[in-house]
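Take this structure, written in structure tokens, and hold onto it; I'll ask about it next.
With one protein chain held back, the other chains of the complex are shown just where they sit.
Note that the chains take the letters A and B in the order they are written out, and that residue 1 is the start of every chain.
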Amino acid sequence: MSAATATAAKSASAPGAANPRGPRHSIMSRSAAMLIMGVFTLYFLTPIWWLLVSSTKTGGQITGTAPLWFTLESVPTFLANLGNLFTYSDGVFGRWLLNSALYAGLGALLGTVIAAMCGYALAKYEFRGREAIFNIVLSGVLVPATALALPLFLIFSEVKLTNTLWAVFLPSLVSPFGVYLARIYAAASVPTELLEAARLDGSSEVRTFFTVSTRLMAPALVTIFLFQFVAIWNNFFLPLIMLRDQVLFPVTLGLYAWNSQISQIPELRVLVIVGALVSILPLIGTFLALQRFWSSGLGAGSVK
Amino acid sequence: MRAHYGKATAAFAIVSALALAGCSGGGGASETEASATSCEPASGPVELTFTTWVPGMDKVVDLWNKENENIKVKVQTGPNGNSGTYQNFFNQLQAGNAPDVGQIEYDALPNFRVQDGLENIAACEGVADAQDKFVDWTWGQVTFGEEGAVYAVPQDSGPMAMFYRADLFKEAGIEVPTTWDEYAAAAEQIKARGSYITNFPRSDVNWFAGNVWQAGGQWFSSANDQWEVNLTGDESAKVANYWQDLLGKGQVSTLPSFSDEWNASFNTGQQWTWVSAVWGASTLASGAPDTAGKWAVAPMPQWEDGGKAAGNWGGSSTAVLKGSKHPYEASKFALWLNTDPEALALANELGGLYPAAKSATDLDAFAGGVDYFGGQKIYEVFAEASSNVDPNFTWGPTMTQTYTDVSDGFGKAAGGNGTLLDALENGEKKTIDSLKSQSIPVKE
Partner (left out) sequence: MMKVTRSTTAPAPALGAPKTRKAKTTGAQRRAVFLFVAPFGVLFLAFYAVPIIFAVVQSLLTVERKGTFGPPRQVFGGFVQYQQVFQNTEFWESVGRVLLFGAVQVPVMLGLALLFALLLDSPLLRGKKFFRLAFFAPYAVPGVIAAIMWGFLYSPSLSPFDAVTSEVNFLSAELVLWAIANIVTWVYVGYNMLIIYSSLLAIPTEIYEAARLDGASNLQIAWRIKIPLVVPAIILTGVFSIIGTLQLLAEPQTLRSFSSAISSTFTPNLAVYTTASVPNYNLAAAFSVVLALATFVLSFVFLKATQRKVSQ
């Protein structure tokens, strides 16, 4: 029913027995291909593996033992490290995880709804200034978010709102790229007849959007959500310049702060490593689970 | 529907308010006079925030919090000043939400002063009277020599002396140098034995400044309402040429300071001396544990035979930052932190601080012999050095930038490109440019 399943089905059929894509291939080129992919698998996974292994070690063991393999006491050490991570400095790490979930999770969720509404209106309604708005949005895509961080900081200083949740949360809601994608998806996946039928049934425009159109746009919305989630999660400049109070930090800024203090407080090294692992594992899991949305959505963005 | 319109209008109103706030400019720069304002206690309980990077400071503050129900202090830790905390302070000052109390090194104080980032706490209870409690030159650093002004409370200092490997000098039959000439001669002999007399710290420009300080030089001065920058005066040139000579002959190494390799070279006897500050004692003890008991401390080598001059490297103050609503409580805390014997002892134990308070010499921690230095009472040497530090050395208003510019050049000089003096000349030029770009009056 969706673009995602369509492509997924197609990719699943590709290496099948009745391969439509050509005859058999020499062992040479097969092995060459496998070799390239094998080598790069090591390249991509070794750092993550190292992080996993290192988080099961004490400070001394990180340099003193085999770097890419576990020690005999791995499990208890890992648990002890985890315990330290979540109790150090009154358990501020837990707060950081929550903050990140709030900034990126809730921010992306709201941002997606907002972008979807705007993109949908641009795609499905005729109104004056439509093209102008779309062009402004498009240029917004090309203005780097980091160039805005400093002026945003100065503005928030004027209204005394720096060092608050809002200072990071509110600017994160805006995603011109999300509007751009939403417009493409809405144009392609919401048939105009359906809207007219809904109008004849007496459904209000807003209700039609939330009950009918969003359902049709669902896979696209997931893509927009993921995009914005990553953008907020990765945004470093804005929290760096806005936030003073550790309790408000997202996890990336918190780990950065710990990392910059290692020379004074060496025991933080272990916490940084374990903290990095704890903060990325759930993400890797979610990303991989939702991977099909990435592929399908991204393709659409480029084709148009 | 109408309700929705209402909300939208409200939202637009907020936006235009933001826009107006934006266009009104101002940039949050207040135009308060430099004079001390009144300093009254608050009526109710107060919570202060304190940003520092000294390890263990939270434990010291716990002592305070136990005794002061109504003035609670919350500690926030950050990276070393120049590695991030100062940047944060400036941004927070701009935003009007800086911590009440912050750690600021002496060399950065003028920078904060120029940006109007410090409260003048001279009128706060006990502050003006505290002058006698601190080593003279540190007091000069926090008042800028102004009458009726105190911008911070001295915390610690870094009087310099020479750490040396007593065993190696004895074994080799080389006299422990007391002048820089002897030091250069010893460098040659030590090099002949395959070791180095010391490591030239190419990125620690403040170490170099400490040497210029000892030689009687001045990098910055202010007269007639304008700054004068002089990184290349006679004394600076003398120091630069001296080290350039040792560098050129390959008699000093150029490892990155405080790195693992640097520690290793001390730990394996590659380095025979380290002209450093008092806090270097704990750096050595943790970085070069295998050489315990073999080190000793002597006064800095002198430019003139029989001289006693000492330089200073590092040291911080505890400042009350602009915008604090509770300067009275904040300065009370800052005074306690830097004069209370219990607090000073704990800050030394956990953070390795050598207090700027004169009473420090009475503390047990500084009275006895130190095992790492073969039982020598090393703090007597540093106390003596501290009293010989020139009280009139002045830092410039953009030291972070000056350090960066000079250390870039030092790095090149250490690699054989240009000289240390070239680096100072370039640093001077860039510092003047930087002052001009901020409209800070400077003599050209």
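Everything that follows uses one rule, which is that a contact is a pair of C-beta atoms (placed from the backbone, for glycine too) under 8 Å apart; a residue touches a chain by one contact, two chains touch by 3 or more.
Note that the coordinates shown come from a computational prediction; the quantities given were computed from them, not determined experimentally.
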item: Listed residues B:227, B:266 or B:354, member touching the removed chain; value: B:227
item: Positions on subunit B contacted by the hidden chain, ascending; value: 1, 4, 8, 11-12, 14-15, 18-19, 22-23, 25-27, 29-32, 34, 79, 83, 86-88, 90-91, 93-94, 113-116, 144, 203, 222, 225-227, 256, 260-261, 397-398, 400-401, 404, 408, 411, 434, 437-441
item: On subunit A, residues whose C-beta touches the chain left out of the figure; value: 1-3, 6-7, 10-11, 14-15, 19-22, 25, 29-30, 33-34, 36-37, 40-41, 43-45, 47-48, 50-51, 54, 62-63, 67-68, 114-115, 117-118, 120-122, 125-127, 133, 136-137, 139-140, 142-148, 150-155, 170-171, 173-174, 176, 179, 184-185, 187-189, 191-193, 196, 204-206, 209, 216, 219-220, 230, 233-234, 236-237, 240-241, 252-253, 255-256, 259-260, 262-263, 272-273, 276, 279-280, 283-284, 286-288, 291, 294-296, 298-303
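The criterion applied here is as follows: only the chains that are shown with their structure count from here on.
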item: Distance between chain centroids, defined by C-alpha means - subunit A, subunit B (Å); value: 42
item: Residue numbers on subunit B that touch subunit A, as the complex places them; value: 17-18, 21-22, 24, 26-28, 53-55, 76-80, 83-84, 88, 91-92, 94-99, 258
item: Subunit A residues touching subunit B - in the complex, by the definition given at the top; value: 153-160, 162-163, 241, 244-246, 257, 260-261, 263-265
